[in-house]
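I have placed the structure first, in the form of structure tokens, so that the comments after it can refer back to it.
Each chain you see keeps its place in the complex, though not every chain is here.
Chain IDs A and B follow the sequence of writing; residue 1 opens each chain.
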Amino acid sequence: MEQERLEAIRQVKYRYLRCVDTKLWDEIGDTFTEDATVDYGTKAYGKPLKMTGRDEIVEFFRTNLGPDILTVHAAGQPEITVEPGGETASGIWSFQDTVIATQFRVAVVGAAFYHDRYRLESDGRWRISHTGYRRTYEAMMSLDDLPSFKLIATLDADAAAS
Amino acid sequence: MEQERLEAIRQVKYRYLRCVDTKLWDEIGDTFTEDATVDYGTKAYGKPLKMTGRDEIVEFFRTNLGPDILTVHAAGQPEITVEPGGETASGIWSFQDTVIATQFRVAVVGAAFYHDRYRLESDGRWRISHTGYRRTYEAMMSLDDLPSFKLIATLDADAAAS
């Protein structure tokens, strides 16, 4: 029972991460509770990113992660604690991300630990009610420093979604 | 029961990935069904890599991933669905790879999502019946862009196998 619950919570996180990197904006909203909050803490945008509500979160992704922005968000090492009552949980995840802004030839790489909260909703599904992270490091560089760097494959969003 | 099944499927994938990176070509065949198909979709070889049958797959690894090719194939975030009947399953995995061709001083890095199929065989073991991925990105570069880059350890295949 406990293992099933942990697995269900991991699954919503995995789906969230896959939706981000394959740009499934119509599907990603369902991984969040309607009142979800996020605090991404990245400095790449010049300020911390705090958002409230599923709609604002999805709109952020749709606006900022267009086809020229390739992303990898990889999380593992889940330390999940289901709280008394069995309907809320918290989770810590190790995380590494790579963002390639192809038009600007800029790459951002980094690592962090996610500190999430999850809620079991009335339809029997766990969703993310809060997600945020604290950076281990984040670095930015121009691909002009690597003259031979050449993208030989990029996301085919239609193929990824099918 | 369900959790045991998921764990058994994850284990065959982990073994496959470890066999690739530590070059255990005598052992890797057992992670595939005899009729397994692969579709690696990498462009690094100039064309998609499609293969059929355990023997062809193992021969590909043995021929192409010699001691001068260092590889890291890291997969996580498994979204596995066991199908009705309990003897076949599908799985999606997040994936990142690094390949260093030491003789040519070339590095290939990338990310993808694996879309696998698994089958429970009559000896009670799950094997990979199909594996393939869709790229998030793949990039190639010459290590000549990083004059200070120096390998300070490489795979000792004998030690890795022991």
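Assorted remarks:
One rule holds for everything that comes next: a contact is a pair of C-beta atoms (placed from the backbone, for glycine too) under 8 Å apart; a residue touches a chain by one contact, two chains touch by 3 or more.
As the structure is a computational prediction, the values presented were derived from the model and not from experiment.
Counting every copy of the one repeated chain, the full complex in this structure comes to 3, with 2 of them shown.
Definition applied: only the chains that are shown with their structure count from here on.
Work out the mean CA point of subunit A and of subunit B, and you get 24 Å between them.
Taken in their complex, subunit A has these residues touching subunit B: 3-4, 7, 11, 13-15, 17-18, 21-22, 70-72, 74-76, 98, 100, 145-156, 159-160.
Considering their complex, residues 2-3, 6, 41-44, 76-79, 92, 94, 96, 108, 110-111, 113, 134-142, 144-146 of subunit B touch subunit A.
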